Structure formats: structure tokens, C-alpha cells
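First the structure, then my questions, so here it is.
Rather than the whole complex, this shows some of its chains in their spots.
All chains are identified by letter, namely A and B, in their written order; residue positions are counted from 1 within each chain.
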Amino acid sequence: MDDTLALVMFSGTDDKLQAAAVLTAGAAAVGRPVHMFLQYWALDAFRADRINADHGAAPEAGADGRAAMANLRSAGQASWADTLRQAKELGDVTIQACSLSMDLLKLEQSDLDPVVDGVEGVAAFMFAAGSGQIVFI
Amino acid sequence: MDDTLALVMFSGTDDKLQAAAVLTAGAAAVGRPVHMFLQYWALDAFRADRINADHGAAPEAGADGRAAMANLRSAGQASWADTLRQAKELGDVTIQACSLSMDLLKLEQSDLDPVVDGVEGVAAFMFAAGSGQIVFI
């Protein structure tokens, strides 16, 4: 059995990135390898000059939802980026940027936050995911 | 082989909730266990005082899409909540609220519709999902 948890990250809003970070931390905590693949707007959120910015929330969050998220943040909840950094220290967590999305957004790896380990193509991602679970967020 | 179907419910619009309810009913009908984990805006949609409200649709639905959904509803199609209730009678379907999202939205279990069985953390969810399929909606 392949217990790798593979996450295809598409969305770049703080609510979905937080959901992904929590799944990553939970899987790492029980000893499972996690392989995260950054595409499109999720990749954009990992730019070194934007990773700490406010990336908004899904439209359906509404004013109440955005306020609830802001409250947690001002109460000291770890950001999704910090949760991912902690998960990498705790377990076997790899974060790779999708090469096609790097081209789309005209990015070099030096444009990305160091929490990103490298750049790979979709074939390498499929190989890394193996027969484990794949989650698209 | 683990045939559990695990659903991480993030979105709270009626179109995605309906899609999830249909997958749940389909899996339950063929005897597969289903474990649903409610986060963020999906959890909000299961509040006892809102579960029967109109939760809208994804922005891309457009006016035509929303009208099509309203037509089906007025023609007597079961709501996603009713489809889930029927699936629970039919098969092994568990619906759990994510404890972190309960804190985010300042909810107690008594605020939720009785179709929700309880509250659990992400580690418990990962354990329940086992090596089965995980779908993020």
C-alpha cells in the first residue's frame, strides 16, 4: 500500500490554503509522506513577495466568513505558510511547483518562497503520487 | 482494500453540496462506507437554522445555471440535505464536523442539524479515511 498523500493545489485563497495546510500537518503527524504540487493561483500565492499577504477567501465566504478568518489570525493562529513550514520540520513533506504554471506566470524558482522545494512536470507529480490518494484543492 | 469514500466538504454552495450528496448516495447504494468531514463554508451550510436556506451556487453558474437549479427544486427534486438523510438510512454514512472549523465559526454541536453525527479533528478524519479515496469538494 502507498500511503503518500498527494495534493494538487490550484486555488490561492487563504481559506483553501489553510484547509490544505491542516490536511498536510495531519498526515505528516501520523507519519505519512505528503507531496504538494502547486498550480495556477496557488502557485502565485507562494511567491516570496506575496506569501504573507492577504489572499482573500472563496466568494461564498461572505463578510461574516472573512471576519471570522481575520479574528483567528489576529488571535495568533498560525498562517497556512507557517503551518506548512512546521509540517516540513515534523515529517516527510515535499512542495513542488508545476513547471507549466511557472511558465504561465513567468516565474523562476528564485521568485518563490523557500518553503517550495523545486519545480517538476506533471509526469513527475503522477509518479510521486503513485497509487496513494490525490486531492485537488 | 479499503473501500471507504472520504469526502472533505469545504464549499457551501447548493450545487457542490448536491454533487457531494449524489456521490454519497451512489457509494452507499453499492455498499461502500462514506465518511464526510465538514469544514469552513460547508460546515456553515449544515447549521440547523440554515440547512434549508438557499445557499446559492458557484459564481460560474450564472443566471441560467441558477434558474436551472431552481426549476429542478420546484419540480420536487430532493434537496442535498434530504439526499444525505436518505443515504444515511440506506448505508454506512457518517457525517462529522471539523473541530477547527467549529472554532472558526464559533459553533457548538447543538447549532448543527441532526444529520451531523459529531465533531472530530483532522487526525481522526485521516484515520477514518484510511487508504480509501479522498475527495475534496
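Just so it is clear, contacts are C-beta pairs under 8 Å (C-beta built on N, C-alpha and C of every residue); 3 or more make two chains touch, one makes a residue touch a chain.
Source: prediction; values computed, not measured.
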Checklist line | Given 2 placed chains, full-complex copy number | finding: 3
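Just so it is clear, only the chains that are shown with their structure count from here on.
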Next item on the list: Indicate the whole-number Å distance between the mean C-alpha point of chain A and the mean C-alpha point of chain B.
Entry: 23
Next item on the list: Show which residues of chain A lie in contact with chain B when the two form their complex.
Entry: 1, 3, 5, 15-16, 19, 22-23, 25-27, 29-30, 32, 58-61, 65, 68-69, 72, 133, 135-137
Item checked: Residue ranges of chain B touching chain A (in the complex, touch as defined) -> 8, 10-13, 39-41, 44, 55-56, 59, 100, 103-106, 121-123, 125-127, 129, 131-136
